[in-house]
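With one protein chain withheld, the remaining protein chains of the complex are depicted in position.
Our next item is chain A:
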Amino acid sequence: MAQPAASPGAAGQQYTTNPPRELPTRRGTELWLLAFATGIVTFAFVLVQANQEQELSWSVVWYGLAYLSILSVAHLAVRKWAPYADPLILPCVALLNGLGLVMIYRIDLAQLAINDEATSNAPRQVLFTVVALVLFLAVLIIIRDHRTLTRYAYTFGLIGIVALALPALLPSSLSEVNGAKVWLKLPGFSIQPGEFAKILLMIFFASFLVAKRDLFMTAGKRILNVELPRARDLGPMIIAAVVCLGILVFQKDLGTALLFFGIVLVMLYVATERIIWVVVGLSMFFVGCLIAYQLFTHVQQRVANWIDPLATYDDPGGGYQIAQGLFGLGTGGMFGTGLGAGRPDTVPESNTDFISAALGEELGFVGLSAILVLYLVLAMRGMRGALAVRDTFGKLLGGGLSFAIVMQVFVIVGGVTKLIPMTGVTTPFLSAGGSSLLANYILVALLLRISDAARRPQQPAKPRPPAQAPIADAHTVMVQRPQPGLDGGHMR
């Protein structure tokens, strides 16, 4: 200890072998990509106007400015509060949200042309985007470290289940829109609590699975070479999942049920690293499907519509909508009719459930593929963050959230394109509707937070005190007894 107190520089030297360097935050990349997305969306707006009205109107400018300012705020917020976040996530979201806005606006124009009293959805969607942005900012600002979420895991889980159950328990007058009992009608506006429950429950599952992870893998019985967790360890998880699915089946919201099932299965698999969970889960799923098919006529109808929508074309609740969607996709063909030059409004619900059919018609297979790949890029970047983050909770939550994006897309686009039976879930960021947009922006904020944590350089700031030897090995030290008057003696 002859040296004077260690300088900070010297301490740094101690932890990095190479000369210290600034880790790039890549915010500039993000900005360029956002500008690129803005360019595409602006061009799309102009195309719609040119094809529909044959002239440019001021509304394009307003939508453009609103879109631009929302993006700018989001970008600045990420710069400030999540500087190391993945630079591709926000541009992907911006492009998807922008294309959705363009298509909603475009369908508005078509509907207004037929019926002067048709409601316009585009201004509402802009408003929802603004609210979504506020929530996005709130998540980034309040949750400075995603690990803090684990503290409220059980609370979130409870709120999630209540939110999911609420529409089913409330009278139809307060919860039913177009036959789907998944709403919560408040004065002035309505929300789908299930969209938010999705995220809350994922936080709960992630936290719970991480906490019990070791128990799952070691404390159970071995059956067929597989460690089965004890029921009491898995209990809350199974109860939560079963309650969710029960509620969803009761509400006849098959799409969300499918979504939940997929997410729970994947999170269980990631947490336990046992493929047997997927096998068991899928077997249960198929058995459940068979039972549901036997019991519910609406399930039978969905399946019939899926097998041949043209055959059930004229039946009430039959394949009309899917057939119209397929006609649109077919008419679009390889390269599409061009934005604003198709007839996407022919398909019922073309700005919500069937917006992918509308995009497929006007942008063609090429455009639809680009959008699907965009989702894949978004989810893969989220997954990258999950892989790189150091804590297991972050990994599990990040993986779950990323998978949730792809699962939503798979369920709805698969339904529209007749890959799987049609079930209603929203197309993330594209379809008109507030709840979905809000929830998915929160989801993205969490992904950004996790990827920020993953890429943030580890704090070397606090130099650790020199390693102390265990008490037993510590050498003895002479302790001088302080003596009064000795001070003076030193001075002498």
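In this section, contacts are C-beta pairs under 8 Å (C-beta built on N, C-alpha and C of every residue); 3 or more make two chains touch, one makes a residue touch a chain; residues count from 1.
Simple rule for what comes next: contacts and distances are computed from a predicted model.
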Can you pick, from "Acetyl-CoA C-acetyltransferase", "Type I-B CRISPR-associated protein Cas5", "Xylose transport system permease protein XylH" or "Peptidoglycan glycosyltransferase", the UniProt name of the chain not shown?
"Peptidoglycan glycosyltransferase"
The listed residue (A:91, A:193, A:332 or A:421) that touches the chain absent from the view is A:332
Of A:77, A:355 or A:379, the residue in touch with the unshown chain
A:379
Hidden partner chain, residues of chain A it touches
110, 113-114, 266, 269-271, 273, 310, 313, 323, 326-334, 342-343, 346, 360, 364-365, 368-369, 372-373, 375-376, 379-380, 383, 386-387, 392, 395-396, 399, 402-403, 406-407, 409-410, 413-414, 417-419
